[in-house]
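Here the complex is missing one protein chain, while the rest keep their positions.
Our next item is subunit A:
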Amino acid sequence: HRLMDGAWRWQILALLKTRRERETNDFSEVQLAVERTSWVKVGRM
């Protein structure tokens, strides 16, 4: 059983992007509740 993409998929993606702009992008200077650390570590040999 397979479900095909519909117009609803693109509508949902656009709504999610608008949500991010409204709720998150304007507050990028606010401290994240969970710090996101990088796996890349810099060190000297």
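The definition used in the following text is that contacts are C-beta pairs under 8 Å (C-beta built on N, C-alpha and C of every residue); 3 or more make two chains touch, one makes a residue touch a chain; residues count from 1.
Just so we're on the same page, contacts and distances are computed from a predicted model.
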| item | value |
| --- | --- |
| Options "CDC20/Fizzy WD40 domain-containing protein", "Adaptor related protein complex 5 subunit zeta 1", "Autophagy protein 5" or "Unconventional prefoldin RPB5 interactor": UniProt name of the undisplayed chain | "Autophagy protein 5" |
| Positions on subunit A where the hidden chain makes contact | 1-3, 6-9, 11-13, 15-20, 22-24, 26-27, 30-34, 36 |
